[in-house]
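Reviewing the structure listed below.
Removed: one protein chain of the complex. Kept in place: all other protein chains.
Chain nomenclature is as follows: A and B, assigned in order of appearance, with residue numbering initiated at 1 for each chain independently.
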Amino acid sequence: MRRTLEIPRREGNFSRILENIYKPKDWKLFATIITGKMLGLIAVIAAMIFLPSIIGGTPAHAADTYTAHETAVINSLNTVWTLVAAFLVFGMQAGFVMLEAGFARKRETVNILVECVLDTAICGISFWAIGYAFMFGAGNGFIGQQYFFLQNVPATYGSTGVAILAHWIFQFAFADTASTITSGAMIGRTSFRGDIIYSIFVTALIYPIIGHWAWGPDGFLALMGTPGHFMPSLGQPFRDFAGSSVVHTIGGMVSLAGAIVLGPRIGRIFLRDDKKQGGLPAAHSLPLATIGAFLLWFGWYGFNPGSTLSAMDFEGIGRVAANTTLAACTGSLAAMLCALWIGPFKGKFDTGFALNGMLAGLVAITAPCYWVSPFGSVLIGLVAGLVVFGGVYFMEFLRIDDPVGAVSVHGFAGIWGTLSLGLFASGQFGSTGPLGADNTSVVKGLFYGGGFDVLKAQAIGSFTITAATLLVSFIVMIAVSKLPYPFKLRVEPEGETGPGGLDVWEHGAEAYTN
Amino acid sequence: MRRTLEIPRREGNFSRILENIYKPKDWKLFATIITGKMLGLIAVIAAMIFLPSIIGGTPAHAADTYTAHETAVINSLNTVWTLVAAFLVFGMQAGFVMLEAGFARKRETVNILVECVLDTAICGISFWAIGYAFMFGAGNGFIGQQYFFLQNVPATYGSTGVAILAHWIFQFAFADTASTITSGAMIGRTSFRGDIIYSIFVTALIYPIIGHWAWGPDGFLALMGTPGHFMPSLGQPFRDFAGSSVVHTIGGMVSLAGAIVLGPRIGRIFLRDDKKQGGLPAAHSLPLATIGAFLLWFGWYGFNPGSTLSAMDFEGIGRVAANTTLAACTGSLAAMLCALWIGPFKGKFDTGFALNGMLAGLVAITAPCYWVSPFGSVLIGLVAGLVVFGGVYFMEFLRIDDPVGAVSVHGFAGIWGTLSLGLFASGQFGSTGPLGADNTSVVKGLFYGGGFDVLKAQAIGSFTITAATLLVSFIVMIAVSKLPYPFKLRVEPEGETGPGGLDVWEHGAEAYTN
Partner (left out) sequence: MRRTLEIPRREGNFSRILENIYKPKDWKLFATIITGKMLGLIAVIAAMIFLPSIIGGTPAHAADTYTAHETAVINSLNTVWTLVAAFLVFGMQAGFVMLEAGFARKRETVNILVECVLDTAICGISFWAIGYAFMFGAGNGFIGQQYFFLQNVPATYGSTGVAILAHWIFQFAFADTASTITSGAMIGRTSFRGDIIYSIFVTALIYPIIGHWAWGPDGFLALMGTPGHFMPSLGQPFRDFAGSSVVHTIGGMVSLAGAIVLGPRIGRIFLRDDKKQGGLPAAHSLPLATIGAFLLWFGWYGFNPGSTLSAMDFEGIGRVAANTTLAACTGSLAAMLCALWIGPFKGKFDTGFALNGMLAGLVAITAPCYWVSPFGSVLIGLVAGLVVFGGVYFMEFLRIDDPVGAVSVHGFAGIWGTLSLGLFASGQFGSTGPLGADNTSVVKGLFYGGGFDVLKAQAIGSFTITAATLLVSFIVMIAVSKLPYPFKLRVEPEGETGPGGLDVWEHGAEAYTN
């Protein structure tokens, strides 16, 4: 349909035709007529350009300008897409509660359930009051300072025309995910009041402020590499498409700090101390854990593809969804085969590694999913499966009790995923203009001939987020652990070992009765 | 953008320009030429106006009229939105079955499962045959009389262009929700045949007819306050955006009538009779109940935002989703903290109140969610948490056995939510014109300077629905309780107390085996 180039030729032909036909004798008359004709033509062309907008039709506009009707439809479509994605991400709460409860011992199950409910409630309130403001408000490179209590928000967020409250709920669901991850490695010995206190810090301060660095409109990692920025000019910003670092590494590192400060559950034997009796206690309900993992995968289809905030980037959302799928598949397979061939579960098809490998693949593909090819995703997931397998044994070696493998799945695989963009970004996929997604310039990684620049930017970003989270989390966890009973982080020993365990101690109920 | 009136002026200019330039000596020739030019110009302008529509381009239209293409896209987008919402609402069936089964005793679990399946089947068939016709067909203020068996339906429903069968499935899912709620307070002692009989009454008659009053095209509560209506002219209709009254109060009140007519389960001890042994029996599976509550919250994102029936109202759907979230958070927190500080669970973080508070917040925000601000939603949810806490104790005080708290959650919080619109409607949000949602005129409640009018209309509507439902439900429940065995409402005593309980008696199976 685009025939812009033919027009001059046509005009040329037309002029020549005119010259051949008009051979008037009376030049004066000819001049009069031809002047009139030219003026008339100009008037007609001008009318053709302006008349449609005057009489109410489609205004003449540049190819990338939308009419009011088109903009309304596009904003609505993008908002629907973002909301559906937000709902799927929220649905991950059901997945997390099942996964964590399933992997836990029966005696600490109710505690997980109620913690998950309460963390969500706290997250909603604090993300409404200050979290969203710190994370997505403009301010400076370190913290946002707009939109407290969702006051004075504009109608839409960003360039894709998503309704601002749809963006809020999408980001609330992300914050809630990070918040839920934090409790994973702290299962079974955290006091409920201690959990409330550190959760408020995580959802109101740690997650939004560190998140602002990468995702805020003026975050210093997001703007890294642009002129005038204080960081070494790599020419590359830090990129984290859907949060391998922002959500998962932060969640995993808070969890790690908590697990270290808490120490292991009473009676927990590590694999390095006893090859036979050691290792994680048996999961109290593998069906619960497996269904939870599938629901998490299901919810990840909101997490990753939804992060375009734009349905108009329709090739992008298809690609992200396919990449997410493939990494989950290879992650699961890799971890399961490792467990089959190596280590104490040799010869058995282990459920825990099958599920945690799947989740590690999902966590890893979260940062690079927009910019890598399906083939790259297959490999990124594969390595994530190895990372989580090694991570779980490394934690055993360090004698850190992580009942669900949260540190390995979210922390270690999150770091791998963030770095993997620097290797696998294929240089094929990027911004599709105003119809498309934010934040999607073309990126080329090491394996595709892009050199080390992207990898360096990713390493700087990942290290910054990992280190900052660990540092602040240790401070918070140690502070909470010094509080007096009943607010201190670790529950009393009789809470852990008494009849009915933590569930009866904190919640006055057992998970299952007759 | 509408500048039709400028065209004559422009033509005038154009004529004047022509006059200034053309100064011919031969006036006869000039007259010939100028006449031709004028005719040509008229032809050209006419062609510019009519040609595009003749050759298939965008017709000239007023700014708020859509082209056929735009209408097709908008109808499709709105239908997708409504269908996705319908699917989420249907998904609440999984949530309800988990919540009810989880809170129940093990011996009555299978009964809940099969009841939920059967109620859905009955609801689908009766809502196809007559329910939709009674509720959404035009008729009179009390009952609809169109669309029986979905015959002679138009292509689309309402002003947002949603395909009529997409509207049907959305409303079927609502009816199914109401139907499932009704069984909540009747768990553990209702005969299966009795359940079938009263369920047919609820889904085919009670819900659709009373629902017609508020949501039918000519329902008397919907038209309240309009000229010529028999109700006192408040200038305000009754408003229930997504069904705090229509779905939840109706469901809760049917449940209440059933629970009263049935009496408590054999051996049920009330709190007022025995502070130690009394109260609801322990939930047989708290993981099931918790996951169910999260799935309900997930499904509520279809329930409330989907009730716009329009994605084009994109700020509206974002706002409704955010408001729904916040009310759930504060409802959960308020009820959990009440239980922590007051009553027999003092000092414990109670799962039941955490979940029922969450659900009460969701029920309460369902009526006002479109018209209130996030801040209003925080408060509405908070009060709902208190309502459900008080409601559960009030039911214990009345010695009514409500195994899952359905009356408090759906009945009492539904009434609160319906009234809350009269207090918190902020006067900021309303109809966005033909692009937007139905039924969304700007409303201002008492706390925002709108006076008592809206509150009065809400009170009239809530009272009418509550009283009518209770009255009819008592008649139905008492009638069914008088039927001969095996059709009478309450199961035989040996069905409740025999080995394997109700499950083996009615279904020949236990919920769990090895």
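The rule is simple: a residue touches a chain if its C-beta (ideal position, glycine included) is under 8 Å from a C-beta of that chain, and two chains touch if they have at least 3 such contacts.
Predicted model, so just to flag it, every value in this text is computed and none were measured.
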*Just name the one of B:M98, B:I130 or B:L359 that touches the chain not displayed here.*
B:M98
_Residues of chain B in contact with the chain not shown_ = 29, 32-33, 35-36, 39-40, 43-44, 47-48, 51-58, 68-69, 72-73, 75-77, 79-80, 83-84, 86-87, 90-91, 93-94, 97-98, 101, 109-110, 113-114, 116-118, 120-125, 128, 149-150, 155, 162-169, 172, 192, 285, 288, 506-514
*Would you write out the residues of chain A that touch the absent chain, in ascending order?*
1-4, 7, 10, 14, 17-18, 21-22, 24, 29, 33, 37, 40-41, 44-45, 48-49, 52, 57-63, 65-66, 70, 73-74, 77, 80-81, 84, 88, 105-107, 281-287, 290-291, 293-295, 297-298, 301-302, 305, 311-315, 317-319, 321-322, 325-326, 328-330, 332-333, 336, 345, 348-351, 354-355, 358, 374-375, 378, 435
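Rule of thumb we're sticking to: only the chains that are shown with their structure count from here on.
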*Can you give the whole-Å distance between the Cα centres of chain A and chain B?*
31
